[in-house]
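This is the structure, below, for whatever I ask next.
Here the complex is missing one protein chain, while the rest keep their positions.
And now, subunit A:
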Amino acid sequence: MPKGEIKNRDKFLNNIATNLGRERRTLGVARPRWKNQVQWNVLSNHTEDQLVDVLEKQCKSIHTDLVRTDQENLAQTLLGVIQGYGGKSVMTWDDPRFTTYHLINPFESWKESQNIAVHQWDVENGEESIRIAEQADVGITFSDITLAESGTVVLFSDKGKGRSVSLLPATYIAIVPKSTLVPRMSQATREIHQRVEAGERVASCVNFITGPSNSADIEMNLVVGVHGPIKATYIVVEDR
């Protein structure tokens, strides 16, 4: 992609420097070491199993169901949740983990046996993929990083990992490999920061998703399910 344009910058930033009463700073500003590093105290020393417990408890506050399973039973668990949502049309990411977790064959078989059509995000047919996602009953993705404290799945967009899959369908299921669990947002943002420092381009969209969409705009009454999914389930899978 060609470089974008920057307009009216120097005058604007010179004015800021003048108002701050000093020369313009273009180089050499380093973040100080913050006096407090208090974010690292949260849930420190929790084992992976303890973090799953924290996640499970938090899911109750964010109107999200949590199911624990192992790799062997994942397909069956997934089917149960889809059926619970009355799902007939499903959209998933095009993500190698669906193969690793042996889900591709079950998905194909459900069409005949369960009358459930599982579609995969298809970069070659982009508009059609968006249309299917918009009509789908269930969207399924993996979680890339999972935050125990807040009950959050972090998704990095990519070609096969469309943003719409976790957004447009009426309900949403995140498959959470247990190894993706970290205490809180601090660990996830530190990892992204380190990748940026290493020169990596950040995903065009990093979504921190915490349960289904909701709103309290009418008399501060919480209504679950606004523009995004109306219901959400996390399936935590033992993966090592």
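Just so it is clear, contacts are C-beta pairs under 8 Å (C-beta built on N, C-alpha and C of every residue); 3 or more make two chains touch, one makes a residue touch a chain; residues count from 1.
Note that contacts and distances are computed from a predicted model.
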Omitted chain, identified by the protein name its UniProt record gives, among "Phenylacetate-CoA oxygenase subunit PaaI", "Lactate utilization protein B", "ABC transporter permease" or "Phosphoribosylformylglycinamidine synthase subunit PurS": "Lactate utilization protein B"
Residues of subunit A in contact with the chain not shown: 1-9, 11-17, 19-21, 24-27, 29, 31-32, 34-39, 41-42, 58, 62, 121, 123, 126, 129-130, 134, 147, 149-152, 157-159, 162-164, 167, 184-186, 188-190, 192-193, 196-197, 201-221, 223, 225-229
